[in-house]
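One protein chain is absent from this view; the other protein chains keep their places.
Which chain is which? They are A, B and C, in the order written, and residues in each are numbered from 1.
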Amino acid sequence: VAMGATSAVTATPSPASAAGLATIKVAMVPKLLGLPVFEANQKGALSVVHELGISFKFTAPATASAEGQVSIFNSLIAQHYNVITLSADDPTVPVPVLQKAMKAGIQVISYDSDVAQSARDFFIQDTAYNTIAQGVIDAAVKFAGPNADVAIMSSTPDATIQLAWIGAMKSYIAARYPHLKIVTIGYGQSNQATSLSQAEGIIHSYPNVKAILPIDGAAVVGTAQAVAALHESGKIGVFGIGDPLPNQKYFADGSMQGLFLWNEVGQGKLTMLMARLAYEGAHGAPECTAKTPPAHPSPSQWCGIRTNYGRAQYFNGAAVGLPGTYSIAAKANKVSGATRNTVIFSKPLEFTRSNYKKYDF
Amino acid sequence: MQRPPAAVAPGARRYEAIGVSKSFDGANVLTDVSVTFEAGQVHTLAGENGAGKSTLLKIMAGVYQPDAGELHLGGERLAGLSPRSAQRRGIYLVPQEPALMGSLSVTENLFLGILRRGRMRTVDWAAMRREASAYLARVGLTVDPDARAEELSIAQQQLLECARALAHRCTTIFFDEPTSPLTAHEAATLFSVMRSLRTDRYSLGFISHRLDEVLQMSDRVTVLRDGRSVLSGDRSALDRASLVTAMVGRELTTRSRARPHLDASGAREVLAVNGLTARPQFEEVSFSVREGEIVGLAGLVGSGRTEIAEAVFGLRPVERGTVRLAGELLAHRNPRACIDAGLVYLPEDRGRHGIFADVDVERNVTAGVIPRLQRWGPLLRPSAERSMAEQATAQTAVRMASLGTLMRSLSGGNQQRAMLARWLLAGPRVAIFDEPTRGVDVGAKDDIYRLIGELAGQGLACLLISSELSELVATCDRAVAVYEGHVVGELQGADVTDANLGALVVGGTPR
Amino acid sequence: MSTTPVSSAKPGASQARSKTAGRQETIWTVALAALLVVLLAYFYLAVPDFRSLGTSGVLALCEQFLFTGLIALGEAVVVLAGEIDLSTGAMSSLSGILMASLWQQGLNIWLATVLALFAAALGGALNGFLVTRFNVSSLLVTLGTQFIFGSVATAVGGNTPPYNFPRSFVTLVGTGTVGPVPDQLLVFAVVAVAAWLLVARTRYGRSLVLIGYNRAASRYSGIDVRRSLLWAFVASGLLAGMAGIFVSGYYNAARDDIGDSLLLPAITVVVLGGVDIFGGRGRMSGVILATFLLGFLTQGLLIRGDSSLTATMVTGVVLVLCLVLKVALDHRAWAQLRELLRHRVSGMGELRAGRGA
Partner (left out) sequence: MTALSAPSAPSAPLRAGETGSGAKRSGPVLLGMLRRRELQLVLAILALGALSSALHPSFLASGNVSFILADSVSTMVVAVGQTIVVLGRGIDLSVSPVLGIAAIGVGFPAQDHNLSIFLALLIVLVIGMALGAGNGFLVAVVGIPPIIATLATLTIYGGLQFIFTGGQEVVNIPNAYGNLGNANMLPGVPWLIVVGAAVVAVVWFWLRRTVTGRSIYAVGNNADAAFRAGAPVRRILFLTYVVSGLLAGLGGLIYLCHVGSADATTGSDTNVNLMSIAAALIGGTTLLGGRGGPVGSALGAVFLSEALQAMIASRVPPIWEPAGVGALIVIAVITDRGATPARLLARRPFREPSHGPQ
């Protein structure tokens, strides 16, 4: 690992590479620096900004803080960025400043974690809430049976997505496995040491728990570690939402049974593509209204994506090497969690003890 | 009892300061001072506040570096002396305020810097405890070597400092005003220790503002005035008058009453204390002070006078008892209420309870009357404040560069005058003066008592606490004696004598 | 009363006051002001994006650090008295959340604000009570209450803290302007002037400063130390609460941890403003200047394109440099250093030889 990488990454395309496209300034602002999920997003973004004609900047507060993000947005507005992409630390706090940005003609795209709809043009949702929740619950039931006690490990009581996932899990359980019981929800505060203590506490205090479902990156590792440390590997199942790489050890020693996640690198690419298309849409390029957009569009065939509620729109991910076509939700969808102008990135990937070695994030 | 530690050095080496000069912030504190300390002698430094006595001893003990001049120990020139290297050469300064490590044991305080080590070079507590008893015995201190230093009385701490000098094998020991916080009795104990050290050919340096002590203890005396040595000679060649003249540069009328006894029995009773009790400090304390009267509160250190005074001033809670000012009950007893009612208290520990060292004189002087700086509206009035401070400091003749001078740069006597000025501003009817002349030089002492006398002459009721009986005798119209927290007697007018007071304060009866 | 002067004070000497007592503070304040001017000039000349903000844009930057300034003003009151309040950040969160929740319950927002401020003052009073009643270190007490206020804020906020307050509210304490001047700045100016007057020109402020210099002597001078300290904590709580309201207005949302990140910058501002952490010495004008200095420094660096990490670190470095400068300004320290060096050089061998013996 390189020690001493800088924290604000900037990449500027050479003019030749961006055939026929004006260079635009796009900033990617995750919740905080140094979190592997966001680094994976950045990796994806960096791999495509060149051909998309994007002058790219990756910047974030040092610790997760909505106020820190607001300061950064303010400075990006002052620096005349064309598109701001963000994973919101809080859905409401940045609303005023993002609206100011939109008023200044800046396209705002949230990814991973949404802000209030009034404060962004588009949202790239990782994956549908119901799909991923179902994946986790089904896997847990397969391991522990439909009548088991399970516990959930989250980060904080007000983490938006995690609340949505928990909600989706609960409704799925109510519908499919009425005897499956969620005995408690532990909070690991997004850090591994606390997650570890919490998970240990849960294992001790709820001896009947047969599976623990950690749905936050730190909680996943902390839970697996607690299970391993208390020699419960294989007796208590761990199924969660997180990246495989930090958990290789636990997959290997049997403390971890299954994880679900979207392709974070791909999500970064898609975010940049979306940034370009949104910019084009706002600056006169034709809308993407075709039912089936060209399979391999060249930049000249690109169309812009406008804030246009109520009409289904499609675009093709091939430009950045992503398979398939993405649709933009026209209206809110309770089940998937989509809201207006939302692009659902992908179905979750499932990592198991047999396939975890294939992934490097 | 333990065998005393191996007989110390055959005697101290001769220690000389030659032509030492020192200035602080451009002000010359010492100018070309030479002084010699010899084995088997007590050499006293005398002089007014701010004359430079402490500074000289500190230079010789390595605390300060001289700007010019040399230090010679047994003929060897010392350069770049630090406290540590001074101690290693046998030079030890017992500071004016004992500087001990309060929560550490007596033993550890004794040996800090030279902790005894046993096997594996680790600290050998057992050995140190053994040795400690011997050193403590040598200075006549009977305390548990494991007691924490902060549990000792001031006098005991002073002796502990002295034992520490011995433990460090120091043969030249400087005492900077050791007796000012001590009772006569405690001082006598210290003196006997000093004498026995002198017999063992230690070289002792001594500072005191009490002329009796100077005359009684010294073999040699050097008088400093304004940082210069104005007199240096054998005790035998000096008498009280010549000493005072050298120190003050003028003659003083010593020890005679400045004012006649006042029989105030007909005057209005301004302060009446009745049955004041706060056990175990004091119990059933009753006394009164009348208009224009100076009443002495006599007692040994520790007899509880300060506690009584502080309780009267509302600084301490009491179990029962009343305080009346001009007949009116002081109901809410806190300092503010007392001040507003016309009762002020000049604290004993000036450095800690009196002055704001880093604040200018002006704000120091007005600190007791802050509410009055605000007569109209919520804002302070700087001009009024200035003129109040100017007037008060002029009244008490504070010597200072300006009202903006920091309090810390005033000499002790002038700080005390500024404190008096603070309370004059409050326009008091009763004033309690607790050891007003502690650490104050002879000249200033005289001035302060004269000032108190004048204030009484203008009708102020004064309660004067002093451990120097002769001062009480010279000043008071009446005296109340306190012994172990109880009022044990009262003397009126001409009955206020050294002998009578001396008998009362140790629990006896006056003849 | 009049007595015969033994010797008199030098006439006209009182004019010299500023030359001695307050000199260091004055130098410090002037230096801060100069630094602020230099900083703004630098950003204006060297950073085009900063220049293109225009006057109103630059003024609008203030909206992002004035709440830190508010907390710092309250903190300074406590620090001047020789104490410290570590619970101000949590208190900001709590008051913002409380205001928002009360409003969500249907209360008029201004009434909710008043109640929240009252609660903040009460929280400050709790700190003050614990400190004065038990005579213990405020550093530790507020370290503890910080956690407690934080928990209460989380509990009050629940899962989805309220947002989207009425327009009038957001305008006044949030993002509204009068001409080019943000409303916030006007409110801050009023509070700052009041705080300055309080400390420098009122009887209470005088008591506070004296307490900071010498607590025992203040008590012996008739100053009610406990009550003054209690009020200092109340002031600190109140201003922290006000900051919480400002923050909520500016973000148009309340959050249970929004104040956490404000504590350290606020203390930095207080120290940079020249307030002696041991109490007594310091001026509110310095604190006010330091608010703008640190604020513009951070915002300017961000606009220059630096990462927020860099901006934070620069803050730390600036703090260290200023403190070193302060030690250097203190001419006593110089003399001491000289003396120390002399000591060191001549006494070195001996010191090295020296533990045992």
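Everything below uses one rule, namely that a residue touches a chain if its C-beta (ideal position, glycine included) is under 8 Å from a C-beta of that chain, and two chains touch if they have at least 3 such contacts.
If you're wondering where the values come from, they're calculated on a predicted model, not measured in any experiment.
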*Determine which of the presented chains are touched by the chain that is not presented, and list them.*
A, B, C
*asked:* If I consider the whole complex, including the chain that's not displayed, which of B:V143, B:V230 or B:A267 touches that chain?
replied: B:V143
_Residue of B:R77, B:R320 or B:R408 touching the missing chain in the full complex_ = B:R408
*Which of B:S153, B:Q391 or B:T497 sits in contact with the chain that's absent?*
B:S153
*Touching residue (missing chain; options A:L196, A:M256, A:L277 or A:A319)*: A:L196
*Go through chain B and note every residue touching the omitted chain.*
24-25, 54, 63-65, 83-84, 87-88, 93, 95, 99-104, 108, 112-115, 117, 121-123, 139-144, 146-148, 151-153, 155-156, 159, 164, 185-186, 189-190, 192-193, 196, 280-281, 300-304, 357, 408, 484-485, 506-507
*In the whole complex, what residues of chain C lie against the chain that is missing from view?*
82-84, 130, 134-141, 143-148, 150-152, 154-155, 215-216, 264, 267-268, 271, 277-279, 309-310, 312-313, 315-317, 319-320, 323-324, 327, 332-333, 335-336, 339-340, 343, 351, 354-356
_For chain A, the residues touching the chain missing from this view_ = 1-7, 32-36, 38-39, 42, 62-63, 157, 184, 186-187, 189-194, 196-198, 200-202, 204-205, 207, 221-222, 225, 228-231, 245-249
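The rule is simple: only the chains that are shown with their structure count from here on.
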*Using the contact definition from the top, classify how the chains connect: line, ring, star, complete or other.*
line
*More C-beta pairs touching across which pair, A-C or B-C?*
B-C
*asked:* On a C-alpha centroid basis, what's the spacing between chain A and chain B, in Å?
replied: 74
_Centroid from C-alpha atoms only, then distance chain B to chain C, rounded to Å. What do you get?_
40
*Interface hub residues of chain C, defined as touching at least two other chains*: none
*Shared-contact residues (touching 2 or more other chains) in chain B*: none
_chain C-facing residues of chain B, complex_ = 25, 64-65, 79-80, 82, 84-85, 88, 114, 117, 315, 334-336, 338-339, 345, 347, 352-360, 362-363, 367-368, 370-371, 373-374, 378-380, 386, 389-390, 393-406, 422, 424, 447, 451, 454-455, 458, 460
*asked:* Using the touch definition from the top, list the residues of chain C that touch chain B in their complex.
replied: 1-10, 13-21, 197, 201-203, 206-207, 209-210, 213-214, 216-224, 280-281, 332, 339, 342-343, 345-347, 350-351, 354, 356-357
*Which of the residues in chain C end up touching chain A in this complex?*
49-50, 52-53, 57, 61, 64, 154, 157-161, 163-164, 170, 174-175, 247, 250-253, 255-258, 260-262, 298-299, 302-303, 305-310, 312
